[in-house]
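Presenting chain A:
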Amino acid sequence: GSPSSKNDTDKGDTGKLQAQQAATDPNAKGPAAEVAGAKKGGTITIVAQTTPSTLDPTDTYYTDSNEIEKLTFRTPTQYDIRDGQPVLVPDLTDLGTVSADKLTWTFKMTGTFKYEDGTDVKVEDLAYAIKRSFAHDVYPNGPAYQLSYFKDGDKYKGPYADGDNYSGVETQGTDTLIIHLAKPFADLPFYLTFPAFTPIPKAKDTKQDYKNHPLSTGPYMFDQYVPGTSLTLKKNPNWDPNTDPARHQYADAWSFKWGGELVTLQQKVLNSAGDDANSLAYDEVDASLIPQLTGDKANQLVKGESPCLYTFNMDTRKITDINIRKAIAKAYPYDALSKANGNNDYTSEPASTILPPGVPGHTKYTPLPDLAGTGAGDPAGAKKILTDAGKLGFEISWYYDNTKPIPQQISNIRADALTKAGFKVKAIGVATADLRSKVGDYDAPVNTGQAPRGWCSDWPTGSSWLPVLFESKSIAEGQSWGMLQDPALDKKIEDVANLPTDQATGKWAALDQEIMGMYVALPWYYTKMAVVAGTNIGGAVGDATVGMPFFPDMYLKS
Partner candidate 1 sequence: MTTTTEKSGIKRVEGAPLLELNDVKMHFRAKGEGLLARGTKWVQAVDGVSLSVQPGETLGLVGESGCGKSTTARLITRLLEPTAGEIKYQGVDIAHMSERKLRPYRREIQLIFQDPYSSLNPRHTVGTIVGTALRTHGMVPKGGELKRVQELLEVVGLNPEHYNRYPHEFSGGQRQRIGIARALAARPKIIVADEPVSALDVSIQAQVMNLLENLRKELGIAFVFIAHDLGVVRHFCDRVAVMYLGRMVEEGPRDALYETPQHPYTQALLSAVPDIGVVRGVPPKHRIRLVGDVPSPVDPPSGCRFRTRCWKAEDICATADPALERKPVGDTVVACHFAEPPVESIVAEAV
Partner candidate 2 sequence: MEPLIEEAALEPKGASIDAMTAPTGDLKKVETRHKSPTQIALARLRKDRLAMVCLGIFIFFILIAVFAPLLAKLEGQDTTTLHQDLIDEYGFPTISFTSEHWFGIEPRLGRDLFARFVYGARPSLIVAISVTFITAVIGVCMGLLSGFLGGWIDRVISWVIDFVLSLPYLLFAIAAPAVILSVMGDNPTEADVSQVTRSRFIALILVLSFFGWASLARLIRGEVLSLREREFIAAARVLGVPTHKVLFKELLPNLVAPIIIATSLALPTYIVAEAGLTFLGVGLVEPTPSWGLTISNATTYYRADPLYLWLPVLAISILVLALSLLGDSIRDAFDPRTRR
Partner candidate 3 sequence: MSDIDPTTTPSVPQGGNMTEQTVRAPQTVTRAPRTRAEGEEAYLEVTDLHVQFPTADGRVQAVQGLSYSLPLRRTLAIVGESGSGKSVSSMAILGLHDRKSTWISGSIKVGGKEVVGMSEKDLMSYRGADAAMIFQDPQSSLHPFFTIGDQITESYRAHHNVSKRAAKARAVDMLGRVGIPNPSRRVDQYPHEFSGGMRQRAMIAMALVNDPKLLIADEPTTALDVTVQAQILDLIADLQRDFGSAVVFITHDLGVVAEIADDILVMYGGNAVEHGPVEKILGAPLHPYSWGLLESIPAVSGTPGPLHPIPGSPPSLLAMPSGCAFHPRCEFRDRVGGDLCRTLKPELIPRTADQGRTSRCHLKEPDKVFETEVLPRLP
């Protein structure tokens, strides 16, 4: 799941989510269908409080940079948004064919493409990008599925350390890319939409400086980039719309500005005075602004789906007694926390399953007791369970961000509720930056609230959820909910994952419910996308794959 770089960490690693369809259109051809009413020209300004830390394609995993890079980088495959639904379409290559043993994928380039400097995109560049993505020490933030799925992925350390000889990827002729896997990976074509797989010519790889001006293949290219502050994009003259089934080039330029006060930014966008009409704020709309979203301003709200779920995780290794976990669930003050967190039906929906509504296979089964994402919590009931289990005074501990009020408040509310239920609570405040490493350290002396606190689909299938979060290996990968180490469960999950996508879909729900019944994570809420756009912004639709507005379709109305 793509965590977002948003700073309010108790919301965890971001995102949002709803009904996604694993739709593919292997035959989509450029140019992309015109957006109705679209006009050309102007500069679109995008503002946000959160700052993407890097725009190196290999290092990109967060939703915001992911969306931004859709404007600049073409990847082997890509999503197009059709009627608000993401559809996987060929981009630089077709959607690939898999060998019978499911361990070799072949992708063929669909035409000839140029970089912004006019040179041709070679298939070797695609291969090089894949190799580069193994330099995980240099690009630690990038997606890491290749490390476990690709052949020798656990051994190869990337071209800088281990040179070009990597057996997991090979090219054939001028247009064929072959990827060898260590184990079946049915969703590989989805995975190849990540910017990490955009072609990078080896000769032009300036390593850690590449992010300052990565070579564009998309409709826009870097004009000026100030890391952490601003980015302007200008038109890429060497982009050919006729080869691109997903992107447009309506605006003349894009200007991204990061930092600033959330509400101030959004208020300005809402006011749309002068230049602000051309801007869009992609942070989720702040609850305090919601009363204004009536009348004309209601139209400025861009709603969409988002692929994420937030939970409160409990470490089953440390809280071994399920009754304690049930007691926590019983006492859990969902409603108070939601209100404190500023949740509302624009931005969220109480969760009761693991798979969010957008993931095919999501089934809204009857929520298990105390796992519906709502309710005031029942301290008395919880205390009873705890007493019965003989664990009154059991210590629950977690980290929270003590530099921001909302996480502090949430921690306090949670602490109060659990204390009332007879637990002993130890809430440990740490600084924002510390928090990331602390909650990511599974050996840290806390038994709840470890990372990831939220999860978003990397692609719309159950296999980007259950196998990632609940298998025993998840612990080593630092992406475990509940720290389950159950070989039987592992096997069940693997079995489903190895099925072809369409067959697997139906089977995820049952597993979902089963895991839920183990009380390993208290589901809290699914996210929705709700951002504000200036009055002059057109074509802003939600990109459900990342829970952001879909930039390639945006234009200025005048």
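What we mean here is this: a contact is a pair of C-beta atoms (placed from the backbone, for glycine too) under 8 Å apart; a residue touches a chain by one contact, two chains touch by 3 or more; residues count from 1.
Candidate selection criterion: all candidates are chains of the complex that A comes from, given by their letters.
Computed from a predicted model, the values in this text were never measured in an experiment.
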Original post:
Of 1, 2 or 3, which one touches chain A within the complex?
Top reply: 2
Subject >> Contact footprint of candidate 2 on chain A as seen in their complex >> reply: 261-263, 267, 286-292, 335-336, 339-342, 344-345, 402-405, 408-409, 411-413, 415-416, 426-431, 434, 438, 444-445
